[in-house]
Each structure stands twice: as C-alpha cells, then as structure tokens.
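Down below is the structure, laid out as structure tokens.
Removed from the display is one protein chain of the complex; every other protein chain stays in position.
Moving on, here comes chain A:
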Amino acid sequence: ITNYSVQRQHFSFPSIFIYGHTSSGKTYVMQTLLSTLQLPHVFVNCVEYFTSRLLLEEILIKLQSCSGTEQTSPVRCDSLNDFVRLFKQAVASQELQDQTLYIVLDRAEQLREMEANILPAFLRLQELTDTNVTVVLLSEIVWELFRPNTGCFEPFTIYFPDYSIGHLQKILTQNHPPEYSADFYAAYINILLGVFYMVCRDLKELRHLAALNFAKYCEPVVRGEANERDTRKLWKNIEPHLKKAMQTVYLREISSSQWERLQHDGGEPGQLKGLSAHTHVELPYYSKFLLIAAYLASYNPVRTDKRFFLKHHGKIRKTNFMKKHEKTSNHLLGPKPFPLDRLLAILYSIVDERVAPTANIFSQITSLVTLQLLSMVGQNDQLDGPRYKCTVSLDFIRAVAR
C-alpha cells in the first residue's frame, strides 16, 4: 500500500479493495498504517452505519473532526449528490486538497445491500468529487461477488492471506504476561495451537482462549510441583483441560465467565450443563399432538394418509406402492408444506378422544408458528386456507412423542 501512496500530494489509485479471511489483519494493518504515517483518513464500519444516509453522514462528521477542528455540527445528507457537494466543501475547508485523503470502509460487503448507486460511486469518488481521495474497501469475500451487473470501475485488489500456524504462534507469543518469560508462554501457545488449530484459526478467538486457560497451565508451577521448563508435565496437566474447553467454551455451550469460575473452584465441567443439554420443551397436551400431526403431514406423502389413518383402507399392492422417487428418504428432502385441513384431519385421527375444533386449537397452531416450531408458507391467500411446514427435527419429535 505504501508503494501506492509515497507522496501525499500525488493522486493515488481511486479505490483499493482488500480482502482476506476473518482476522487476517486487514483492519489492523490499515489502521496502523494510516495513523503511523499520519495520513488524513476516515475509518467507517459499514455494519454499524446500516443505511446509506447514516454512512454518508458519518463520513462527513468524521471528516470534520479528522484534522484539527474539534466542534462538529450536525450534518444532513440525504443523497449521494449532497454527499459529493458537502464532501468537496469539507475537503476545501480542511485544506486537504494537497494530500491524499483515505476513506476506509470496513465490512464493505454491506454496501451491496444499500442503494445500487452507492458502491459504484464510492469506487470512483475521486473522479466524482475531483479531489485527491482514495477509497479503501475491506471485506471478507472476493471482489467477484461485489461486481454489480451494470459494470463499474474496477478497484485495485489486494489479498491478505491467512496466517500460518507459525505466524499465529509468533503473534500470540508477543503478548506474554509480564510475570512469566516469553519462552514459557511460547510453550503454552504451542500446546494450545496443537489442540485448537484444527478447528479455529481466528486470532481473536485464540487469544481469548489462551487468556482463559493460562491460569490452569500455570497451576503446577504456582504450586511448586513443576518448574517452568518441565514441559511434559505441564502438557499432561493442560491437554485434557483444553480438549474440554474446545467442546464447551469454544462452542459457547457455557460462557467464559462460567468456565473461569469452574477453573477457580476446581470443579468438573460436567456439573454445568451446556446450552444444548436443555433441549426438552414442555408443550401443552394438544400442542404436542398438533406438532406430531404436522410432522407426519410434512414428511408423509398425501397418498399414504388414507392407509395410515383410516381403519378400513382398501388393500394396497405392496409392489407398486412406492414410486421410485419416493424411495429416497423423505428426511433428506426436508419438510413439505401441507394445508391446515390436512393437519386437523390427522390430528383428529391420532388423538384418542374426540377433539372439538375450538378457538384454542387454532390459536395453538398460531403460537406454534411464533415459537418457530411450525412455519407458515405463502400467507397471501387467507381464504384458501393457510399452508404450513413443520420445522422440527426427528429427534425433537421423538422427545415430544414420548
């Protein structure tokens, strides 16, 4: 990047697109670079400013405060046209014409969701505003997914490769705690990466995990059972612990503060049930049957209803019964929509006693929809009878049916 902007008064490339996987240092590099070189810049996160108006206004506000003048006045900027005008004004008033101004848009993939003109306009902002400005887009996805149908100015793309295991180790080791030597911490990081590298390469997450489990690693040293060099002993102590952490904390089954408390008390993680352990949902009697009926309606073909739910169904020749395409498991194909009447018919036949079609039953169906256990399909035609889909899994329905 420095190559492209050696001299600040020169015009540089109008737009740069930087991409790379999560936490490969894109944002950090950009930020440090711009601030160490003391280049005038505006740094905006596109997720945070979710509409184009907010985004444009934020850029202008940041621009006002970016060089010297402290007071910011509220800006109104409704369209891109306004933005270009105000931008020019701002640049003029801040006396930035003679050096390149950088606008960095983090998480730029959000730009695609805004109005169609935003992304192309940012790409050629230099041309539109006739000022020395470079727009830097940071994203996790490749440029090909950005390119609008109508075509646009092609930015200069830079790829940030993933960190290798060696890189990760170096970076993680750099922030070792002051009480312990760097070598000791490096050994720890080595073990940590051995466990977690397979599942997680996110630097932030790894650093978090490292901090969480370090106290446990140090335990034998603190107790005086081992010295800092005794890697084998330390490894034996920490390895099962880290594996447990991978199954719990890393998946956020239990929270990191709970994990720390557990560590502190020396308890077994088995005592704390994770989020997934609480799968059981208690439902009212008829809701259970409704859900089961919905499941049956979603996964059984309509033709079989007569066979399954009528007492005196006709004889069906077994050989021709299953059509060829039905031989693949219905569970692989996913739930199919069914009309309300079919749901009720199945309900009546699976409940032993007579069920009156009361208002309560209907409201129960609606509440199952709000609980996301059923989902409504195409609600446009109210008179035609609504259609539903059952969204729960076989395991769930087994638990309900028990």
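The rule we apply is simple: a contact is a pair of C-beta atoms (placed from the backbone, for glycine too) under 8 Å apart; a residue touches a chain by one contact, two chains touch by 3 or more; residues count from 1.
As a convention for this text, contacts and distances are computed from a predicted model.
Engineer: Which listed name, "WDR63 protein", "Origin recognition complex subunit 3", "1-aminocyclopropane-1-carboxylate synthase" or "Large ribosomal subunit protein eL14", is the one UniProt assigns to the chain that has been left out?
Structural biologist: From the choices "WDR63 protein", "Origin recognition complex subunit 3", "1-aminocyclopropane-1-carboxylate synthase" or "Large ribosomal subunit protein eL14", the unshown chain carries the UniProt name "Origin recognition complex subunit 3".
Engineer: Quick one: which of A:F153, A:W235, A:Y286 or A:F309 touches the chain that's been left out?
Structural biologist: A:Y286
Engineer: For the chain left off this view, which of A:Q258, A:T304 or A:S349 is in contact with it?
Structural biologist: A:Q258
Engineer: From the list A:V42, A:L347 or A:L373, which touches the chain that is not on show?
Structural biologist: A:L373
Engineer: Provide the residue numbers of chain A that touch the chain removed from this figure.
Structural biologist: 22, 45, 47-51, 54, 57-58, 74, 175, 177-179, 202, 204-205, 207-208, 210-212, 214-215, 251-252, 255-258, 273, 275-276, 278-287, 341, 356-364, 367, 370-373, 383-385
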